[in-house]
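One structure below.
The complex appears here minus one protein chain, its other protein chains still in place.
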Amino acid sequence: METAILLIQCKDQMGIIAEVTQYVHMYNGNIINLEQHTDKESGDFHMRLEWDLMGYTIEKATIKFHFDQGIGKKWKMETQLYFSADTPRVAVFVSKMSHCLYDILYRVQSGEWKAELPLIISNHPNLQSIADRFGIAYHHIPISKSNKQEQEAVQRELLESHNIDLVILARYMQILTDDFASSWKNRIINIHHSFLPAFPGARPYHSAYERGVKIIGATSHYVTKDLDEGPIIAQDVTRISHVDAPKDLIKKGKDLEKLVLSRAVGLHLERKILVKGNKTVIFS
Amino acid sequence: METAILLIQCKDQMGIIAEVTQYVHMYNGNIINLEQHTDKESGDFHMRLEWDLMGYTIEKATIKFHFDQGIGKKWKMETQLYFSADTPRVAVFVSKMSHCLYDILYRVQSGEWKAELPLIISNHPNLQSIADRFGIAYHHIPISKSNKQEQEAVQRELLESHNIDLVILARYMQILTDDFASSWKNRIINIHHSFLPAFPGARPYHSAYERGVKIIGATSHYVTKDLDEGPIIAQDVTRISHVDAPKDLIKKGKDLEKLVLSRAVGLHLERKILVKGNKTVIFS
Amino acid sequence: METAILLIQCKDQMGIIAEVTQYVHMYNGNIINLEQHTDKESGDFHMRLEWDLMGYTIEKATIKFHFDQGIGKKWKMETQLYFSADTPRVAVFVSKMSHCLYDILYRVQSGEWKAELPLIISNHPNLQSIADRFGIAYHHIPISKSNKQEQEAVQRELLESHNIDLVILARYMQILTDDFASSWKNRIINIHHSFLPAFPGARPYHSAYERGVKIIGATSHYVTKDLDEGPIIAQDVTRISHVDAPKDLIKKGKDLEKLVLSRAVGLHLERKILVKGNKTVIFS
Partner (left out) sequence: METAILLIQCKDQMGIIAEVTQYVHMYNGNIINLEQHTDKESGDFHMRLEWDLMGYTIEKATIKFHFDQGIGKKWKMETQLYFSADTPRVAVFVSKMSHCLYDILYRVQSGEWKAELPLIISNHPNLQSIADRFGIAYHHIPISKSNKQEQEAVQRELLESHNIDLVILARYMQILTDDFASSWKNRIINIHHSFLPAFPGARPYHSAYERGVKIIGATSHYVTKDLDEGPIIAQDVTRISHVDAPKDLIKKGKDLEKLVLSRAVGLHLERKILVKGNKTVIFS
């Protein structure tokens, strides 16, 4: 079954759901999933609608235009439209650690994710051999303070030439420039190795050890120019105790990181995330 | 704000959501929440719809009749209608253990639950003093094999004379007759002190200890005539280890039981549960 | 069975465990539990030893003196000794919210905790009726900026006259003076309604909502003069989503708070906590 997925956000008003569902129905679209959320604090309305395209009487290429010009304009909606038949293309940025990369490779190779992964970029040569094993191009692009801007240009050139839709920072350990983060808004997912906002920064497991917390976590989020402040997509935690030294926290943390990052990427690929300011609405 | 809550189930068909939302909108109802779920395996459609009654042009007393006669009939819907202004009345059945009862009393007294609790029934006198402290009628109705049927008649008489909507079995430890269970279908919530279907029966914590599991749980469910087999509403678990003796499992289990039972009751009171055969749809 | 519980901390050195266990054995003490932990980072050694006092050949009143003068002096140990036969006396400080108080009352009344609760202190009159129901003295001691020091003197006078061992701040919402916190070091347990160190301060659930986190938590800790910075005893978390408004976070948080606070108090009463600087060792 091929479906269309429409994400909508606008101000809440009476009759939106009736009109949108009526509209899709009118053109012979059978709604498979509908989920909506109204934020009572802000008065914002969010909706995810998925319908079967079989027999839909509006042509695929004009669906978005037709909707936006009609209902979209009337209710001042921001919309995104995706098709289940399309296969997103992802690039992975890594540094020296391989745990997230392996998990991503598994999910792509096994077909769990409907995605293509033509490109791995790293500031270190260490994980080249893994890329080789999987027959994926590995670009070693070393970053220093002085060359960051030009090297990012090289990276972005690669992303464009490979028609990349989503960038996964799989423990990349480098801070992107504001310009990169802004240009790729809501299309770069990072994993932060702490339960944000606790312990932001570079050595959260050591900070967690110092503070003596009983639970550690990991956070995946879209990258924005404000470090560690982007919209949170997924978080998870695990129990620790006084028995755990920093190296144990790091080890337990890795299992969390790869799981939480992959969950976030999975949600993105299934078009289940709506970003609204600095927060996300996650459809189920 | 006074709202109406409509629960719907029927076979999935194209256009249901559009028609239902259009209908409510037509009579000036502003939809506050809409959640729907289609079970792809069975083809069943489930929906929970809540709308503001202010300005609704159909009179409260006829809303259900009007809906059922029109849309309901057309799509062969099973419906339930509730009003946020109504206050459900609950009775609690206990035996000798007080942990769930205290938790229930707290939630009623503090106003966390919109509910009235006029009645506690027990087969033992042990918890009378707690009822006294809270000024709630306590009926000691001892049950034996020989008198179960007539004592249940007394219990059910009490429930009816107090206009009880929901019965909470708060570790009641007695098995209801099939007749009682059937007459009060989907209106009796039990807490089972295990992670069903693991360890059904009377001494699950000892069984869990014997089997050496690493996690124990608790399960709240609607009571049906098949013991431990009713539709599951909520479950939760906690980690244990070889260090825990049966008495420790019992202690840890109590914290689970009261939490899981109260969660289930809370969901019922907010009309967020649809029962479908032996399963539940839990709206968020 | 009556037992002695000995908590030890000192620098790690070769032969400590052998010598301590040999010592207890020598005087006919049968070790029921032994748990030790060496912090490799700091080189600190921690131990909890529990032995059966039946037949122990050193008199109860001199056990600590005898140990401290011999082994304790030799290894420069800091020790605490407790007897399972003693019943700790606790006071509860509350403000307006009752969820933690109810949970504490249940645990004391049901005998889950071996503790006496002769005293509830509050800066508000709101929970008087609960105290009355349970026949516990309720002292309404209003606190303002100007009278804090003298009112604390009244509080501390009450604690002393009632021979209180442990103070539980059950959502007390007042900051104790440095002097109070220091004098009652490691004897005041607070519940903070967030997953510290995330969202310290007074309105953590609103902050969590604003930041859009996917998990919230609660933290119980010993009170020190540095607000929200005391040694953490227990933490737990629960999942939330975009569906949850601040009021939902507060409601879910309450279930966490009472559970986490009671867990911490339980651990304290069973003498399973060793405080070391700003961290805790929690024995199992």
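The letters A, B and C name the chains in turn, as written, and every chain counts its residues from 1.
Everything below uses one rule, namely that contacts are C-beta pairs under 8 Å (C-beta built on N, C-alpha and C of every residue); 3 or more make two chains touch, one makes a residue touch a chain.
All values reported here derive from a predicted model rather than from experimental measurement.
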Of C:His25, C:Lys60, C:Lys76 or C:Lys247, the residue that touches the missing chain is C:His25
Interface residues of subunit B toward the undisplayed chain are 37, 39-41, 46, 195-199, 209, 211-215, 217, 231-237, 241-243, 245-246, 278-282
Had the left-out chain been drawn, it would touch subunit A at residues 98-99, 102-103, 105-106, 109-110, 112, 133-134, 241, 243, 251, 254-255, 259, 262, 284
Residues on subunit C facing the left-out chain by the touch rule are 14-15, 17-18, 21-22, 24-25, 30-36, 38, 239, 284
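Keep this in mind: only the chains that are shown with their structure count from here on.
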Distance between the CA centroids of subunit A and subunit C (whole Å) is 41
Multi-partner residues in subunit C (2 or more other chains touched) are 241, 243
